[in-house]
Structures are given as structure tokens and as C-alpha cells.
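Report on one structure; see the data block that follows.
Of the protein chains in this complex, all but one are displayed in their positions.
This part shows subunit A:
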């Protein structure tokens, strides 16, 4: 008997139409927080529906054994566990999702790993990187403001 082997897909929910008035949106604007009512359970239902919509009964049966292990609405990041053989089907379903709870979005898989630990490590790493980018943006903004005010003086 061979052990059940899984893949963990680390995904980001991006909201490309958020920040409607931003003249020059940065990537942080697209990584907007999700609605706090979006739960892992709901995402799992969404994926199962997508499976049966895109791949029929066969798809829902063969790849339906999924669970959304983690979803943080604050960072719009989640981890879903799928069987190793069928991870591409679930990935495609994630790619074909166009909205969550009526809000248009795009789901992007950023990492595929064999253990949940690695997926977590990558998630933390990426979150840190994003934070640094925010800080950089902030400092750059502040510097620009300084320059402007100096010019005015």
C-alpha cells in the first residue's frame, strides 16, 4: 500500500479592479484584503463546484478530495491540499475562478509544494517581501514629499 501523496498549492487572490481611483497602482493594491466572510470551507465548495463545472462528474470524483488548509482574508493568501496526480485540474479550476462572492478577482498559484511546511515558509517569505515593498514605497513617497516641500521653500 503506497502512502497518499499530496500537493499543496499556495495561492494569492488578486483584485485587479480594486483601487479604482489609483492613478498608478502598485502591486500591493492588487493584493487587497478579501472580505472577512470568505472562509476556507466556502473556498473548498467553490473549488468543488468549479471541478464539476469544468471537468464534469469525472473531475469532481477524481480530484474532489481537496481541503483548503488555510486562508487568511487579511493577506488573501491560502493553501489548498490536493492529490498529487490531479493537482493540475485543481490549479486550472483556481485559474478559471473569476469572482468570489460577486467581487471580481483573479487567483494566482504562487507555489506548489509537497509538504505544507514548505508552503508555509514560502507564504511567510512572500508576505515579508510584500511588507518590505510597502515600506519602500512609503519611504519613497515620504522622500518625494520632502523634495516637494523643499522645492516650495
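Definition applied: a contact is a pair of C-beta atoms (placed from the backbone, for glycine too) under 8 Å apart; a residue touches a chain by one contact, two chains touch by 3 or more; residues count from 1.
Here, contacts and distances are computed from a predicted model.
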{"item": "Per UniProt, the name of the complex member that is left out, chosen from \"UBC core domain-containing protein\", \"RING-CH-type domain-containing protein\", \"Similar to Probable ribonuclease P protein subunit 3 acc. no. P87120\" or \"RNA 3'-terminal phosphate cyclase-like protein\"", "value": "\"Similar to Probable ribonuclease P protein subunit 3 acc. no. P87120\""}
{"item": "Touching residue (missing chain; options A:41, A:61 or A:104)", "value": "A:104"}
{"item": "Residues from subunit A at the interface with the omitted partner, ascending", "value": "14, 16-17, 22-27, 29-30, 88-89, 91-92, 94-96, 98, 104, 106, 108-110"}
